[in-house]
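With one protein chain removed, the remaining protein chains of the complex are shown where they sit.
Order of writing sets the chain letters: A and B. Residues in each chain are counted from 1.
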Amino acid sequence: MWLLASLSEGASGNALDAVEGSVTLALSEEPPQLDSSRATDTVSSQILGHVMEGLLRYDEFNRIVPGVAERWEIGATKATFWLRDDAFWSDGTRVTAHDFVFAWQTALDPQTASEYAFILYPIKNAEAINSGQLDTEVLGATALNDTTLLVRLERPVAYFDSLLVFPTYFPIKRSFHNEHQGRYGADASDLLYNGPFVIEKWIHGSQLRMVRNPHYWDRDRIRLNIIDYAYITSDVNATLNLFKDRKIAIAGLNSENLDDALQRHWKLERFNEGCVGYISFNHRSSRLTRNRHLRRALQLAMDTNELVYKVIAMPGNLPGISFFPVWLQGIENQFRQEFPAPETQVDVARARGYLAQAKKELGLDEWTSLTFLTGDRATTNKISEYLQQEFKEKLGLDIKIDRQIFKQRLAKMSSGDFDMVLAGWCPDYADPLTFGDLFASWNKNNRGEYSNPELDHWVRIAQNSLEPATRMYAFSQIQKIIHFDAVILPTYESGSVFVRDPRLKGVVKRAVGMDSDFSSAYIDG
Amino acid sequence: MANSRTNRHDYVRYAIKRLIQGVITVWLIATATFFAMHNVPGDPLLDEKAVSPEIRKNLQAKYGLDRPLLEQYGIYLANMIGGDFGISYAQENRSVNDIIREHFPVSAILGILSIVFAGLGGILFGALTAINRNRLPDIVIMFLVILGISVPSFVFAALGQMTLVNVNALLGTSILPVAGWGTVSHMIMPSLILGLGTMAFLTRLMRSSMLEIDNADYLRTAISKGLPPTRIFLRHQLRNAILPVITVLGPSIAAITTGGFVVELVFAIPGLGRYFVQAVQQSDYTVIMGTTVFYGAFLVLMVIVVDLLYGLVDPRVRLD
Partner (left out) sequence: MEVTFSFERTRAISRTEVTTRPSLSYWQDAWRRFKVNPRSLISLYIVATLGLFTLVGPWVWTIDPTLQDLDQISVPPGADRRARVVGPHVRWEMDETNNAIPQTLSATQLAVIGEATTQAVRLAWNPVVGASGYRVYRGIAEPASPDALGLPLIDIVNAKLTRFEDRLDLKSRTYFYSVIALSSAGFELGGYATLDVEVTRVITANEAIARGLSERRGPSLIGETVYLDLHPLGTDYLGRDMLARLMHGARVSLFIGIVAPFLYVFVGILYGSIAGFVAGRWDQLMMRFADFVVALPFLLFMILFKIVFNTEPGESGISAMLLAMILLSWPATARLVRGQILQIREEAYIGASRLLGAGSMYLILRHMIPNTMGVILVTLTFAVPGAIFTEAFLSFIGMGVAPPNPSWGSMCNEGIKTMLTAPHELVFPAVFISLTVLVFNLLGDGLRDALDTRMRSAN
């Protein structure tokens, strides 16, 4: 029985073993499943990025380089990929273009109900297939032969190459998938691997251990032999204790245990995670927050500097200025350098003026209370309580905090049962469009139901154009609209601080794709 | 009025009767949970990233969530009797049976070990305080007991882990692992911490129970008969005082096994408690139902065992 077997071995081992070439880490959550066509969360992406590979991949300098595809050509209407002939699955068979076609068809199949099917929509007929109007066979992706993949595009997509790195685009071998029908991705033996590592052991809730994949075509590049996620817990203090006990090589820090870390003279590192936190408004006609002046009043009364620097006090966070985070690339340099975001200083007097205007426009005698929907996380509690008090002191508004746990909060967001909600958005791919199209009126994730034809117009331009200058200009216009219409109020751009065993080098952290890439990591000393 | 001890035949009949009642109780638990669950907003198909209405409809049809509630209930009941608790919504591709089978033993081991610590400690310390009433051991232990119940378990878990880290660092070697699961040494710290609250409770209970019988007639008789103190303790004091402790023990096992959530989190233990709490947060219908029914059955079984023990320990108690 597995229980007895694991009793003898246990999650032992040191953080780093130079001889074995192994590194031990902790995972924050159990990956729900590792079916690349359906994976949605960061943990699954983290694992899948190490055990599988798509047509393209990111290298240690975050450039897009060949993966399974040796070379490619991306045009306005179609893209062609020539696959290498030495890319193998972990069962020894070759990775072929058919595997990609099958994977994409499966992801778009409405029966699969993949949440990330939308990322395949640039492919011809993809959206129609996903809504059940067409059969999966007519997907605009064809395997001309085993090593040539032809993709017909629905419309020109400037950032198509950055999409191909996403797990939903990874290949799946048809015969293997059918053999493990219903259980594909459920366990280590229910997966076929074509990436730098394979999963050797997966004890649910307890351990996930990856070892070097001898069949990987670029195996000489990989310097680690074993990546062992020997602990699975979301408790930050627990992982820090494991790090102190030298059982794991990396641990995240928060503002509460920072001083302790500083006193131990550890090497700390900072990383811009790339996500944006914001207050989302309900723009439905039944809500007070549909009024622009009310939103502007709140915007002018909120001091994001104080919020980020004093209240959240997490190193790595930046005050929220724009919905587009700083790391996004523009035409040549960073987007926010080329198109600085409009900023407003905190101006309580002007805010009160807007508030009075809003009151008149809404025809109210007295302000009723506004509902502020939040989750049950600690940071959101802090932020919401701080803002509640600030708005009360500065504007005299009564904000009621509505704390809900996960699914109930989602249910309320879907049904529009809120005035304000504390939300966040993380990038799916490395292009400003992943943020830019969120408030388009057709976007299902636009839970506040904001609808502005002008914004929609700019989104369409950004979607369909291939010209960087045109697209970036469109994004700058979207940025302006979001600010002056106070569609949402950015609160902060997320960052993290962590501590790493200094002997572990070459770990690459990314805002998109894998959280931490160990494929070029090595142990020094 | 009072019968002499029940004979073995009655005992077995009683046990069977209890088991049948247990099955009915579990059925009631399942029903109540099912309807409660479906009346709480939020369903397992909602997620941060919205899906199109067609896909959502497909999903609902696939899981049978679009059928009338009574029909869903009937289907679920039929499956349950066949032993099939369905597949987890949150951990797609894992059957609830697998989840319970893989994670319950972990929680059970943790729970039983905690109860052993709590029970032994409780009885021992409780007796100590009662015997040394109002003297130093009594005051010290009672102070610790009060601390033990006033301070929530997550504080102890965090403090315990921190202390362990410091001790390991001081000694230069890992005497006990700081977190994780797999060997016997992994079990010691978490079960100690998990058992603290119950130990405090049992200490108190034992103490109060022993003080009560202090003045009992049979005790005075035994002392005046000149029996040795150990014999008095074991034969008379312990046996009579322990009854409330046993009463609490049964449900305590169940409570500790379900409530080990915090300890499981802090010590990275793959127990069922974590899955259960997550299931409620994620409205994971099948896991909620599966774990509730399973725990319900477990609890009912524990209660039956305790009641049967009652009859053994105190022959005066009628089982009926």
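Criterion: a residue touches a chain if its C-beta (ideal position, glycine included) is under 8 Å from a C-beta of that chain, and two chains touch if they have at least 3 such contacts.
All of these numbers come straight from a predicted model, not from anything done at the bench.
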Hidden-chain contact residue, picked from the options A:Thr147, A:Gln408 or A:Gln479: A:Gln408
Which residue of B:Leu128, B:Ala222 or B:Val277 touches the chain not shown here: B:Val277
Sole contact to the chain not displayed, among A:Asn125, A:Thr371 or A:Gln477: A:Thr371
Which of B:Ala15, B:Val151, B:Ile232 or B:Val305 contacts the chain that the document leaves out: B:Val151
Interface with the undisplayed chain - residues on subunit B: 1-2, 17, 21-22, 24-26, 28-29, 32-33, 36-37, 39-41, 142, 146-147, 149-152, 154-155, 158-159, 200-201, 204-205, 208-209, 211-212, 214-216, 243-244, 247-248, 251, 254, 276-277, 280, 288, 291-292, 295-296, 299-300, 303, 310, 314, 316-318, 320
Those residues of subunit A which, in the complete complex, touch the missing chain: 61, 255-260, 262-263, 265-270, 305-306, 309-311, 313, 315, 369, 371, 373, 376, 378, 381-382, 384-386, 388-390, 399-405, 408, 497, 502
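Basically, only the chains that are shown with their structure count from here on.
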Rounded Å distance, subunit A centre to subunit B centre (Cα mean): 39
Complex contacts: residues of subunit B adjacent to subunit A: 40-44, 46-52, 54-56, 58-59, 62, 90-94, 99, 102-103, 105-106, 158, 161-162, 164-165, 168-169, 174, 177-184, 186, 265-271, 274-275, 280-283
Subunit B-touching residues of subunit A, taken from the complex the two chains share: 2-3, 6-12, 26, 30, 32-33, 35, 38, 40, 110-111, 113, 115-117, 130-132, 182-186, 190, 203-206, 230-235, 237-238, 241-242, 244-245, 247, 376, 405-412, 414, 444-445, 447
